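Removed: one protein chain of the complex. Kept in place: all other protein chains.
Naming follows writing order (A and B), and every chain is counted from residue 1.
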Amino acid sequence: MEEQVAFYVARGQEPSLPPPRSEVGLPATLRKNLFATPLDSVITVALGLFAAWAAWNLIEWGLLRAVFTGADREACLLPGGGEIGACWAFVNAKLGQFIYGRYPLDERWRVDLAFLLLVLLTIPLAIPRAPYKRLNALLLGIAFPVVALVLLTGGEIGVSGGWVAFLFTLAAFVSAAFAGGSSGARPALLKAAMGLAAVSLLVLLIAAAIRSGRFDLLGFEFSTLSLLAFLLALASVAASLFAGRTGGESSAGAGRVLMPPLVTAVLVAALSVDFGLQPVPTNLWGGLLVTLVVALTGIAASLPLGILLALGRRSHLPAVRLFSIIFIEFWRGVPLITVLFMSAFMIPLFLPDGVSFNQLLRALIGVAIFSAAYMAEVIRGGLQAIPKGQYEGAQALGLSYWQMMRLVIMPQAIKLVIPGIVNTFIGLFKDTSLVYIIGLADLLGTVRRGFSDPNWITPSTAATGLIFAAFVYWLFCFGMSRYSMFMERRLETGHKR
Amino acid sequence: MKNSILALLGSVAVASAVVPATAATLDDVKNRGTLRCGVNTGLPGFASQNDQGEWQGLDIDYCKAVAAAIFDGDASKVQYSPLSAVQRFPALQNNEVDLLARNTTWTMDRDTALGLNFVGVNYYDGQGFMVRRDLNVTSALQLSGATVCVQSGTTTELNLTDYFRANNMDFNPVVIESQDSVNTAYEQGRCDVLTTDASGLYASRLEMSNPDEHIVLPEIISKEPLGPVVRQGDEQWFDLVKWVHFGLINAEELGVTQENVEDMAANSENPDIRRLLGADDNFGEDIGLTNQWMVHVIKAVGNYGEIFDRNVGPDTPLKIQRGQNALWTKGGLQYAPPVR
Partner (left out) sequence: MTADTESISVPHERISLMRDPHTRGLVIQILMIIAILAFASWLVNNTVQNLASARIASGFGFLSARAGFDIGQAPIAYTSNSTYGRALFVGFVNTVIVAACGIVLATIVGFLIGIGRLSRNYLLRALSTIYVETFRNIPPLLVILFWYFGVLSVLPLPRNAVELPFGSYLSNRGLQTPAAVFEQAALLTLAAFAFGIAATVFLVRQNRKRQLETGERRPILWLSVGLIIGLPLLVFVATGSPVTFELPTATRFNLVGGWQIKPEFLSLFLALSFYTAAFIAEIVRAGIVAVSKGQTEAASALGLTRGQSLRLVIVPQAFRVIIPPLTSQYLNLTKNSSLGLAVGYPDLVAVGSTVLNQTGQSVEVVAVWMVVYLGLSVATAAFMNWFNARMALVER
């Protein structure tokens, strides 16, 4: 059908006109973003002037008038007494100390190696697509601390029989838990395994209180009671093994049961064997090394402790709940510096005569407890956000409390609070700078000690050192926060409305 | 599940359960193979680190002397713990160090109430004041109204208050926890006056960017007998450190030096020297060492005079005269009971 179409009706799609001149190009962008209103213009001009002034000063101080090389303070002093910028030569000369403290020069490769291992184990764990996550986590969580400890201290740590027995008792518990996890395990033997391990722990507690005869076994000094505990732990492992095996499981089940005691044995051996490394006492450690050791230990200890405390705070048992609440709120209520003073001055008083923890270990204990309390609150936030249906669903499936937590609740809760966890890590990393006040030479501490070196006293030494330290802290913290944002985006599984 | 909770709780208790037997300090030191010595975090002349990170100074030499006495002349078997003023007593009380050689003033309160024993006086000091030259101050009595920088947790802080109060003068204290921060604050002009022990003042002056701009005022406002400290309750250890100190002074008095000590030990006919160096009697074994203990000590660090001259004496940057620290025979205060 023919239709008369008026000539003013378009026959086809006309190309769209370009936007008005005032809305495109640089001027429009500038106007929209910087000079939208008179007030905006004023703000822009004022801030622009300020930013330019600050940037110029920073560049002038940090680059143009800075001194980059030199052997001592003479390099950073102008003959006429004028002002120079940053004294980077100071940082350059002291860089080794800032990183390693007074760690012996010939042994610094050990620190480097430990750091390299850390990076190699952390990067694949941090990249979501990398395979073997579980193995990687186990290596980082169990093997790396031992390797790093041996590397950094030189090994040959005098592990006493009591400690050996204690570690094996813990292993026995894990074995029993693994055996119980396999279907068709014999309940009687399982009960026996648990009972034996519990008795072993009890014996150890008594051994702590009572002094009994001492003798050597495999190079470890055992007391009668701690030896008894050790044997009980081994018996418990055996019981778990039989409980699992008679259940008709394949040898894989037995392997799982045997794994914890074997790993423990290897760890104990690694700690006590002489690798021929020169011992380096912790008071020689310093700089970034101490900062990282304190921060990483705090991070590693705070997560499991925090989870336990968070669960305790949401427990139905009033005593457990009350204890968790008091513990968490107490440590959150006091400043870290008083906690560190407490760990420095009071832990030695708490310990029986003759036992002493070194300064670094005491600081670590203080930091770990402190950050665990903060972590507990973050994780509690995640637990509270899990709908009740998830708990009920897990219970309806017949899962036990720990199974429910491990398989259903925790994975969801932790995912929800990853940003909070990383923020706690960042806070912890920054807080490590306080250990200087109780006499440890962390990064900030070494930098500040460098100020009093008569060789390097100049008007700009202190500012240069502090800027350098600030930059290092910033790098670590900023990196962590960016990673947390990345994980946050990745883990978002459509809960967002 | 119950067991897991138990395990957690138990672990805390067991963690510190395995108690090594307590022993006397000397046995501990011998078993450990090192002497743990608490020293200043950095005070030129008394305890400071050179570019290689090695410790040196008068207090350091005392640590070395004790180590040499115990380990048959091996003065390197010392583990130094740098301690701040606030940390030093708890560290000693809590058995983290065996010996505190950290320019510590001997006072009655510290000797009695803090559970410490002062071994002797290795440096007679007194508190003084440093000011900028361009303030034109010549006496501490002109300091009324001044702002004074002082390190917290020291007797200095108390003496300062007492001195100004006794002379009816006002002052504004600026109290900071570490000496290097105190120095920085003074150098930046936060204070008019820096006060600490006179020896420390000379050291601090060296650390100023232009030492000639600062002068030390003549007044000494307190008695600051500095000396090594040990824990109360271990008489054997107390005696040992005390007699290493007295031995160093006696050696100077008797003319035994690092150079001639072996010769003296072998050939000297002087009965005092023979007793000191273990040729006669068993004084060394009486305090749990070998009879050659003093030979080892002198060979390692020299006598008191040599230690003084090497670290703080007129030929060092500190340029401190012997003064009160000269032997009693030369008009000073250093006097040691005889080895007999």
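Please note the rule applied: contacts are C-beta pairs under 8 Å (C-beta built on N, C-alpha and C of every residue); 3 or more make two chains touch, one makes a residue touch a chain.
Here the structure is a predicted model, which is why all the values come from computation and not from measurement.
Which of B:34, B:49, B:103 or B:184 touches the hidden chain is settled by the complete complex: it is B:184. The chain omitted from view is touched by exactly one of A:188, A:266 or A:334, namely A:334. Residue in contact with the omitted chain (choice from B:53, B:73 or B:90): B:90.
Within the set A:149, A:300, A:342 or A:386, the residue that contacts the chain not displayed is A:342.
Residues of chain B that touch the chain left out of view are 2, 5-6, 9-10, 12-13, 85-86, 89-90, 93-94, 113-115, 135, 142-143, 145-147, 152-154, 157-158, 160-162, 165, 171-177, 181, 184-185, 188-190, 192, 231-233. Hidden from this view is one chain, which touches chain A at 32-34, 36, 40, 43-44, 47-48, 51, 180, 316-320, 323, 330, 332-338, 341-342, 345-346, 348-353, 398, 400, 403, 426, 430-434, 436-437, 444, 459, 462-463, 466, 469-470, 473-474, 477-478, 481.
Everything that follows uses one rule, which is that only the chains that are shown with their structure count from here on.
Residue ranges on chain B touching chain A, taken from their complex, read 1, 3-8, 10-11, 13-23, 41-42, 44, 49, 51, 53, 79-84, 87, 90, 93-96, 177-181, 183-184, 206-209. On the chain A side of its complex with chain B, the touching residues are 73, 77, 97, 102, 160-163, 166, 169-170, 173, 177, 194, 197-198, 201, 204-205, 207-208, 211, 226, 281, 283, 308, 320, 344-345, 348-349, 351-356, 358-359, 400-402, 437-439, 448-449, 451-452, 454-455, 457-459, 462.
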